[in-house]
Structures are given as structure tokens and as C-alpha cells.
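Submitted below is the structure of interest, expressed as C-alpha cells.
What you see is the complex with one protein chain gone and the rest in place.
So, subunit A:
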Amino acid sequence: MELFQTILDILVSAAFWTAVLRIATPYILGTLGELLCERAGVLNLGIEGIMTMGAMAGWMAVYQGADLWTGVLVAALCGGLMGLLHATLTVPLGLSQHVAGIGVTLLGTSLSYFVYRLVLPQASTPPTIEPFQPLALPGALAQTPMTYMALILVAAVAYVLYRTPVGLAVRMVGENPAAAEAQGLSVTAVRIGAVVAGSALMALAGAFLTLSAFNAFFFNMVNGRGWICIALVVFASWRPGKALLGAVLFAAFDALQLRLQQVAGGVLPYQLFLMMPYLLSILALVLVARRASYPRALMIPYRKGER
């Protein structure tokens, strides 16, 4: 009963919902990026490495004197390049999306660490930058500009996917590439475009961590967020609106476990609370797996004239 009261108190506080939106932002951006790739039929397991790359590149640009929005742009460009690598391997070459994605993650992560160490050889305490500040708005609206950008991007991706010919093309190459080809669309070009754009979004998710949520780059700071985004895409049944809902719901649980950790920290080991997001993701996958309607051509490479 006491626990119930504590949870209720947490849930009605404005500070809680401010935290929820903040925690949700990288998940919103990452899930949106992965969703775009998968809608075009390409699983992108490079997400974890691309997020690390975005976090490092965005931060490094600002640390070298660029302004914050330039940092955001640099992150997106780096993400797009990594996406181009993944797309080249998986679309025209038709290589295993699983293995190529793991390779892109390994490359993105190691390259980020390499560059960081090269520029800052012996930084014991990570140097900091001046990050985005929350807007002066009341209550849970007091978010940094990147959170608002994420929310606008959800609407934008939903609009493009469902209301424009480009979106129709993306959905078509993910469902029935042969039919798309028959309509005169280039499956290869549409898929590459979707993966590059999606990967840029993933990099923004990483950049949010170093330019908005924190002010420095740490090793292992992405910490499995990319993998959770992949689970969230399934949970959202590949729809941008549901992806937003899923990310916020997930962040609410995460914020709640953080608060409960402070309340019940003395009784239970903190690791149990930290496990919750990962366990929750697996649970979500199991719950929706039965009725998940995957894009029909997901993970199936398309080669013209080959069945």
C-alpha cells in the first residue's frame, strides 16, 4: 500500500513527466530511424554503433568550436554516411543484414572511440561543452530544443510515410519490391535512401545524449539503447505514432525505476532496477510477437530477376 502511494506520488509530479520526455527523446529518434529502415525492408543492426558515432561526432564538433546546431548536423551527416555503408552492403550487394549490421555497429563504436582517444589522448575526466538548455516553459514542457525536434520529426516521418509518393515508395519496397520495380521504381535507390535517412535519425538520438542530456562523451554511453529501439519498433508495429507512444511508455517505466531506486535503494540492489528496461523490452517483444505484422520483404535482399 505504501509502495502504491509512493508510485502515485511520483506519477502526479510534473518533474516526473519532464524526466520522462527527456529520457524518451533518444528512444523516439532511434526508433523512428530504425522504423524507416525496416519499412523499406532493411534491418539495421548498425543502430548501436551509429548512435555512438552521432554522440561522439556531434560532441566533438561542438568541442572544436562549432555551435550546437552545427554539431547536430555533423552527427546526422556521420550517421548518414554509416547508413550508406550499411545500405551498400545490404541492398545492391544483398549481404546478410544481421552480420553487416553487427559489423557497422562494431565499426561505428570502435571508430568513435579511436577518434576520441586520438584527439584527447589522456583525458581522465571527460571535457565538457555547454549543452542545449531547456526552454523556459512551464511544467513538463521545459524541454531542450532537441526534444521538440524529435516530436516534430515523428509527425514529419508519419506524414511522409502515409501521405506522400515517397512514403508510398518506401512502404512498397518493404512489402513487395517486385511490384515496386514493375511500377518503374528503383528498389535499390529507395532502400538506400531510406537507410541513409533512418541512420541519420539514429545519429541524432546519439547526439541528444552528448549535446542535450549530458555535456560530455563517455565510453559505453549508448549502453544498449539502440537494441532497445529495435525492440520498440516491433512493439510499435512499424508505425511512427505508436513508436512515439512506445518510447514514452518505456521512458515512463525507466523514470519510475530511477525514482523507486532512490526510495527503495537501500533494500534492493540497484542492478535489479537497471535490469528492468532490458527485461521490459524482452517482455514487450514476447507480448506482441504473435500478432506482429512484419514488413513482408524485411531482411530479404532484392536482386532484379532473381527469385
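Just so we're on the same page, contacts are C-beta pairs under 8 Å (C-beta built on N, C-alpha and C of every residue); 3 or more make two chains touch, one makes a residue touch a chain; residues count from 1.
The definition used in the following text is that contacts and distances are computed from a predicted model.
Only one of "Rieske-type oxygenase", "Sensor histidine kinase YesM", "SRPBCC domain-containing protein" or "Nucleoside ABC transporter membrane protein" fits the UniProt record of the hidden chain, and that name is "Nucleoside ABC transporter membrane protein". In the complete assembly, the contact with the undisplayed chain comes from A:289, out of A:8, A:135, A:179 or A:289. Check A:16, A:214, A:227 or A:253 against the missing chain and you find that the one touching it is A:227.
Although one chain is not drawn, its touching partners on subunit A can still be listed: residues 45, 85, 89, 93-96, 98-100, 102-104, 106-107, 109-111, 113-114, 117-118, 121, 223-224, 227-228, 230-231, 234, 269, 271-272, 274-275, 278-279, 281-282, 285-286, 289-290, 292, 303-304.
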